[in-house]
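All protein chains but one are shown in place.
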Amino acid sequence: MADLLEVRNVSVRFGGVQALSEAALTVRQGDITSLIGPNGAGKTTLLGVVSGAVTPTGGTVRLAGQDLSGLPIHLRAQAGVVRTFQNLEIFSNMTALENVMTGAHMKAGYSMLDSLLHTPRFTREEKRLRELAMEKLEFVGLAERRDALASDLPYGEQRLLELARAMASGPRLLLLDEPAAGMNNKETAGLGTIIRRIRDELHIGVALVEHDMELVMDISDRITVLHFGSVLAEGTPKEIQDNPDVVAAYLGED
Amino acid sequence: MGLFRKNFGLLAFAAALGLAPLALPNDYYINVLILCCFNALIVMGLNLLMGYAGQVSLGHAAFFGLAAYTTAISTATLGLPIPVGMLAGVAVSAAVAWLLAVPTLKLHGNYLAMATLGFGIIVSIVFNEAVGLTGGPSGFVGIPRLKIAGFTFTSDKAYYFLSAAVLWVATLVSRRVIGSRTGRALRAIHVSESAAQAMGIDIARHKRFVFVLSAVYAGVAGTLYAHHLTFVAPSSFGFHFSVQLLTMVVLGGMASIWGAVAGAFFLTSLPEFLRMFEEVDILIYGGLLIACMMFMPSGLAGGAQAIARKLKAGVRRG
Partner (left out) sequence: MFAGAPQYLISGLTVGATYGLTALGFTMIFNTTGIINFAQGEFVMLGGMLAVVLQKAGAPLPVAIMLAVAVTALVGCLIERGVIRPVGRTAPVNLVIITIGISILLRGAVMLIWGKDTFALPPFSGSAPLAILGAAVQPQSLWVLLITLLLLVALKLFFSRTIHGKAMLACACEQKAAALMGISVDRMAMLSFGLSGFLGAVGGAILTPITLTSYDVGVMLGLKGFAACILGGLGNPFGAAAGGLILGVLESFGAGFVSSAYKDAFAFIVLLALLFVKPTGLFGGPKSDRV
């Protein structure tokens, strides 16, 4: 059976910068694959290639065997590829609950006419979305903040909100771009638990970009190391920790 | 419980619109009220586009004008029945908006602003130059008064109640659009297109939808305007009016339906009270736009909300 995500030989160029050259990434169903590498290594770019935000100059991206190339972002999301953002892209003009309900946009089964006439279907579906969104807020531990304006939440909670929003869209593959950035140790530990539950209870494949090595080594099933846009190493956390190249290029650095 | 409270705003608005004529010192002002309704209608659509979806149109006067001229030409020149002319007017506005949206809305918000600015100017040129069709700069005369199913709206009061009813329905529609998943998608696009797309929202389609919807609002206002005044001239549909509309949205408060109504009623009736307004109005509009954005980005509606919150907090503290 094909892996959930298979990225092969992907190259990306931004003007004069070769952000990715022949990069690869594999995520299996129900696995957490971490993507690590120094700043500017191309991690975000690689997630962008998967989500459709960045068009590669070459290479393939397959989701469960299906070629995604050429599909725009929203159609990839509909196919089950959903991401969070390194620079936090919450909907600051909405409450926490509305944010997550927006995440469930694709799940709403009613038409414009239903919403204009407030048909029973509209009412029923909106109620269902609300419950779904509440469930996701509970999942990340933000249920009590449901009515807070998203921009009023502290940074760590905004990260969790993005996660809940992504969960609400019912992904098969979740791309998390530095979800622990700006979190304190306790919050990071909590996040680790949540990501694990996403894998263990929901069997969603997770691609995790993260600089917090403790978290990465703790929860990853596999790790891919990017260096200057190419894959330096790939393996289990143990293998990566013992890989001399990786230690030289990255882990030893800080 | 909720049903009454949830719709309290709409009920109060209906009552206010219904009672407004009673508060007027004389019948001249009923015409001002009618204009207020027209402008509020356009501004409400523009606010869906700007306030909610975060896309700027600097050419909304053109959609208003296109619909007005289309119904004028359909009814007075071609002799079609008035309802047909009005439908054609709204349809033309919507169709042109759709055509304009296809190339521009794929791109960054700035392109739409510039494209609509250019579009507005071109449409103005056409209104002025296509003399055979539009009557040119001196205007188009002889548009029939509105008559629907045998009833002619001869009195201004009747016309006011019609316009007010249309405005009320438009308010209802706006609220329901905003309260749906489409409304959430629009607000999401305003803040982060990348995140909206990542949630599976087709942003081009949503932007096109709201742009066309806003053109429909302007179109409805345009057809009502044409059959009310029975005369239209290009000067009513120029850049100046687009700027006025923009100012109404901004002053009233972006992303607030009531703000749109307040902004439109306020700025439409202001010249009636400030006679010297005409001469310096352009300065006032420019100044208001800058000042609102600098000091009061959520407009009158935002200010009112802030005051309400403070009062509430005060009451609670007791």
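We call the chains A and B, going by the order they appear; numbering starts again at 1 in every chain.
Convention: a contact is a pair of C-beta atoms (placed from the backbone, for glycine too) under 8 Å apart; a residue touches a chain by one contact, two chains touch by 3 or more.
Because the structure is predicted, anything quoted here is derived from the model rather than measured.
For the chain left out of this panel, the touching residue among A:41, A:54, A:140 or A:161 is A:54. Within the complete assembly, B:122 is the residue of B:84, B:122 or B:141 that touches the hidden chain.
Set against the missing chain, the residues B:194, B:269 or B:305 yield one that touches it, B:194. Residues 50, 54-56, 58, 100, 102-104, 106-111, 113-115, 117-119, 121-122, 125, 129, 190-191, 193-194, 239, 243, 246, 250, 254, 279-280, 282-283, 285-290, 293-294, 297 are the ones on subunit B that touch the missing chain.
Operating definition for what follows: only the chains that are shown with their structure count from here on.
Distance between subunit A and subunit B, defined via averaged C-alpha coordinates, is recorded as 40 Å. Against subunit A, in their complex, subunit B makes its touches with residues 173, 176-177, 179-182, 184-185, 187-188, 190-192, 194-203, 255. Within the complex formed with subunit B, the residues of subunit A that make contact are 51, 53, 72-75, 77-78, 82-83, 85, 89-94, 98, 101-103, 105-106, 108, 110, 112, 115-116, 118, 122, 126, 129, 165-166, 169.
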